[in-house]
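Beneath this line is the structure, given in structure tokens, with notes to follow.
Left out: one protein chain. Kept in place: all the others.
Each chain gets a letter, A and B, in the order it is written, and its residues are counted from 1.
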Amino acid sequence: MSPVPDVPAGVVDDAALLRQVSDGNRQALELLYRRHAGWLLIRLGRRCADPGVVDEVIQDTFVAVWRSASKYSGQGEVAAWIWGIGVRRLVDAVRRVPATQLVADPIEQNLELSAEERVLLGVQYGDLAGALDRLSPELRAVVQSTVLDGLTTAEAGRLLGIPQGTVKTRMKRAREQLREELA
Amino acid sequence: MTWHIPEPMALAYVSGEVQGARAASIEAHVMTCATCRSLVGREVPTDRLDAIWADVEELVDAPRPSWAERLLTRVGVPESDARLVASAPSLHLSWLTAVAGVLAFAAWASQNGDRGLVLFLIVAPIVPVVAVAGAYGRWIDPTYEVSVSSSYPTMRLLLLRAGAVVVASGVLAALASLLVPDARVAAAWVLPCLALVTVTLALSRWLPLLWSAAFVATCYVMPLLGGLHQDADVLAFVISRAAQLTALVVAAAAVTFMFTDPQLRAALRRSQ
Partner (left out) sequence: MIAATVHDVHRRYGRTQALDGATFDIGSGVTGLLGPNGAGKTTLLRILATVAAPDSGEVTVFGRHPANATERTEIRRRLGYLPQDPGFQRGFSVFEFVDYVAILKELSNRRERHDEVRRVIEAVDLTSVSGKRVRALSGGMKRRTALAASLLGDPQFLVLDEPTAGLDPEQRLRFRELVSHAGEGRAVLLSTHQTEDVAALCQDVVVLDKGRALFHGSPAELSALGKGRVWFADERDPHAELAWRTGDGRVRHLGTPPSGAATVEPTLEDGYLLLVGRFDEEAAA
């Protein structure tokens, strides 16, 4: 099968492609796939160690993109919309087939930050970054799932394999700890 | 945004070396930057992506089976045959609705005395014959020419479709017969129907299906209508044991005759 050429993002933007997909254009779907399947696969792979499950989730995600393309509101990045579909499929998949989840390891505290990393962290999160890294792995995992990945507490519980109540408790503790640190 | 993830950082992220807030940062940035999305995405081996895409393509393209197809596959018909059968024009909702309407009318009419009962016995056996005519053939199938020029045995296509159509319209006729007040009449349409359908199919060996169906239908309806007109006791005739037995014999003869056709035997024997 011939590879779809790498089209610079400016040529046809994602929102236009998604409109074409909702119009039944299969080629537009393939183009979207070539643009997004890669990073999605990697990001999901960091939350689930089983590559078979991840592959299946990617497949389900893009079939869902095909079927529900018209539901994209036009607000926000298409990448974020696709992520929303993908991560929820992962939650469903993990529930069906209990897979090893990745839980973040404790971060080495005195890592030398490169200039880029300083810029990166400064731009995105400021002081929050260090404080986040000082959270225990369990607390950081719930913060990542709910705040960064956009899951509900119920979904986060399913993904991490812990009861919803535990998610809420850990979120509360994480918030307290962060508030203390940043105060 | 003019800032992009430097390649070493991207590689570190992909290999799992980057953790915590830094990883979260990268992920948040990737969501807003197409260039970095392809930077990260490039690290996934193409054959893995191709393999997943092949599955997506198949799921997206694969036609959704209709109700008729699902029913047929559940009964054990191979999927490809089921697709061919389910696309018979007289299995469409519009046809089935029309058939149901006609049968409902006949069932209602049957509640009005002997003439009504005769009307039911005229209509109910004819309806599946008409449906069979609508299952295959130049007049009804838009892809007739292409299907003839293809290697799929046309006899098999005709028989499978006719079978499905007879079952569908037969079920509707049976339901309609529940409304018929006289129990003997309610059951008396079955054997004549069987005879008419089998003769139609047997004749289609020489005549186009439409002609065959029209001929058979006329041969059944005209004498009965004529009898009604002359006030003969058509009802008693049709439900009489003699008539019913004749219908059974005719059906058996037609089926036996059909089996003398080597093409038909070959078409049925074919396994997919």
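We adopt the following convention: a residue touches a chain if its C-beta (ideal position, glycine included) is under 8 Å from a C-beta of that chain, and two chains touch if they have at least 3 such contacts.
Quick caveat, the model's predicted, so the values are computed rather than measured.
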item: Contact partner of the left-out chain, one of B:V146, B:L178 or B:A242; value: B:V146
item: Subunit B, residues in touch with the chain not shown (by the definition above); value: 57-58, 60-63, 78-80, 83-84, 87, 89, 92, 141-153, 263, 272
item: Where the unshown chain meets subunit A, residue by residue; value: 24-28
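Definition applied: only the chains that are shown with their structure count from here on.
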item: Mean-CA-position distance for subunit B and subunit A (Å); value: 45
item: Residues of subunit A touching subunit B in the complex; value: 1, 3, 6, 9, 14, 26, 29-30, 33-39, 41-43, 46, 55, 58-59, 62-63, 66, 77, 79-80, 83, 104-105, 107, 116-117, 119-121, 123-125, 128-130, 132-133, 140, 144, 148
item: Residue numbers on subunit B that touch subunit A, as the complex places them; value: 3, 5-6, 9, 13-14, 16, 19-32, 34-35, 37-38, 40-44, 46, 48-57, 59-61
